[in-house]
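Every protein chain of the complex appears in place save one, which is left out.
Letters are used for the chains, namely A and B, taken in the order the chains are written, and counting of residues starts over at 1 for each.
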Amino acid sequence: MASVTMTVNGKSVSGEVEGRTLLSDFLRNDLHLTGTHVGCDTSQCGACVIHVNGAAVKACTMFAVEADGTDVATIEGQANADGSLNVIQQAFQDHHGLQCGFCTPGMVMSAAALLKENPTPTEREVREYLEGNICRCTGYHNIVKAIMAASGQDVSAIAAE
Amino acid sequence: MYAFDIERPSTIADAVKALKNEDAQALGGGQTLIPTLKQRLAMPSALISLTGIGEMKGVCLADDGAVCIGGATNHATVAKEAAAHYPGLAGLAANIGDPAVRNRGTIGGSLANNDPSACYPAAALGSGATIITNTREIAADDYFQGMFETALEDGEVITEVRFPVPEKAHYQKFVQPASRFALVGVFVAKYADGVRVAVTGASENGVFRWSEAEAALSADFSAAALDGLTVPADGMIADLHGSPDYRAHLIKVMTGRAVTAAA
Partner (left out) sequence: MPKDGGIGASTTRREDVRFLTGKGKYTADINVFGQAAAIFVRSTVANGVIKSIDTSAAESMPGVLAVFTGEDFVDVGGNPAGWLINSRDGEPMKEPKRPVLAHGKVRHVGDAYAAVIAETEQQARDAAEEIIADIEELPAVINMADALAGDNYVHDEIGTNQCFDWGWIEDNRAATDEAIKNAPHVTTLELVNNRLVPNAMEPRASIGTYDAAGDSYLLQTTSQNPHLTRLLISAFVLGIPENKLTVIAPDVGGGFGSKIYHYGEEALVLAASKKVGRPVKWVADRTESFLSDAHGRDHVTKIELACEKDGTFIAFRSETLANVGAYLSNFSTATPTFLHGTLMAGNYTVPNVYVNVKTVFTNTAPVDAYRGAGRPEATYSIERVIDMAARELGMDPVELRRKNFIKRDQFPFTSAAGLEYDSGDYDALMDKMEAIVDRKAFEERRKASEAKGKLRGLGINAYVEACGIAPSNLVGVLGSRVGLYDAATVRVNATGNLSVMVGAHSHGQGHETVFPQIVADMLGIDPASVDIVHGDTSKIPFGMGTYGSRSLAVCGSAMVRATEKIIAKAKKIAAHMLEASADDVDFAEGQFTVKGTDKSVSFGEVALKAYIPHNYPLEDIEPGLEETAFYDPANFTYPSGAYACEVEVDPETGKVTIERFTACDDFGNVMNPMIVSGQVHGGVVQGIGQALLENTTYDENGQLLSASYMDYVMPRADDLPFIAVSHDGGTPCTHNPLGAKGCGEGGAIGSPPTVVNAVIDALQSGGKNVTHIDMPLTPARVWAAMNNA
């Protein structure tokens, strides 16, 4: 077992983990932050995307030990300080960018990373950035629309309802 | 996963020492290794993480103009920091996997694994790069030795990869639509002394140079120079996503597109 300490959503946390403990397992089982989901075992689906030191990573493909000393952000820390939805979350709700909700945390975290790098992405750039996030419900239409809306772009002309 | 320890050395020397233990294995970004461990297909006693070694990270320019990339540098960093020096290489790095994978996966990890469908081997072989380890320098032409096979000895660590910068270069990747690895990827680089063409994703022997195309393109760096050339389907990979014939065909198409894009 190894001791790890990291900052998660602004709070310092510590735990004892095995070498093989994935960061996603540490978040879910030790910290009870179950918003980070696990949808595959091959690092493809992206339901577990979080930020480590500001960069989007797949929490299921990183060991908890490797996150020792880092600053971790998960879906649970995304809302505004007053508990209201942040701009991206609100855009997902406004534009029906989620259905079953399982891929949603990863989508929101990927969107946040995208908009940090590229504040006004084109449709193509959004779609390409979501290459590592699989959604089975929405056909991505409203996810892409929501992310573009969150970036401040006018999405009213996007394909008929 | 089976149980193992993880060590996080901060120097190359400590990493090399730790890797001397029996069944110790190097851990780069883990984007291939961790899924493998989940399937219990590997049973290391310890993983020696290389991503905490500062001297193995970053992109710089050598005195001779070559782009030097630390073995533990992730793809996103290469995409960003090599862009001004070697856009063909940066463009390749920018399309490996997806954004989250690019923030973790490393060049050293990719080259050490030598997946037959990975992108980086095409860049290294296509650039005539030098693979620098803790003990020696290996020319790319000597380094790749078949699918998942390299010249690396047990415990040897890729500390840096040095890419001579060509006049022009481009990588064309026809993606395998599920894994997003290359179904066929072709890296074309035009140097003063000739053109190199490296192909990944296609061959059962891993990345290889298409020497006929190199000769033709060295004489005339245009897609038209490939007219009349064919790639034999023998030895090409057959899987759900493409037959050997299809892959052989794609090599020529992707080579032509790489040349056009580079020119």
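A few comments on the model shown:
To be clear about the criterion, a residue touches a chain if its C-beta (ideal position, glycine included) is under 8 Å from a C-beta of that chain, and two chains touch if they have at least 3 such contacts.
Here the structure is a predicted model, which means the values were calculated and not measured.
Considering the complete assembly, subunit A touches the hidden chain via residues 20, 28-29, 33-42, 44-45, 47, 74-76, 78-79, 85, 89, 92-94, 96, 98-105, 108, 123-124, 126-128, 130-131, 133-145, 158-161.
One chain of the complex is left out; on subunit B, the residues touching it are 1, 3, 38-40, 174, 177-179, 239-243, 246, 249-250, 253.
Following the convention adopted for this analysis, only the chains that are shown with their structure count from here on.
The geometric centre of subunit A is 28 Å away from that of subunit B, both derived from CA atoms. By the touch criterion stated above, subunit B contacts subunit A in their complex at residues 1-6, 8, 30-31, 34-35, 37-39, 46-47, 49, 51, 76, 97-101, 103-104, 178-180.
Listing the residues of subunit A that touch subunit B in their complex gives 2, 18-20, 22, 41-44, 46, 49, 52, 55-58, 60-63, 65-66, 68, 110, 113-114, 129, 131-133.
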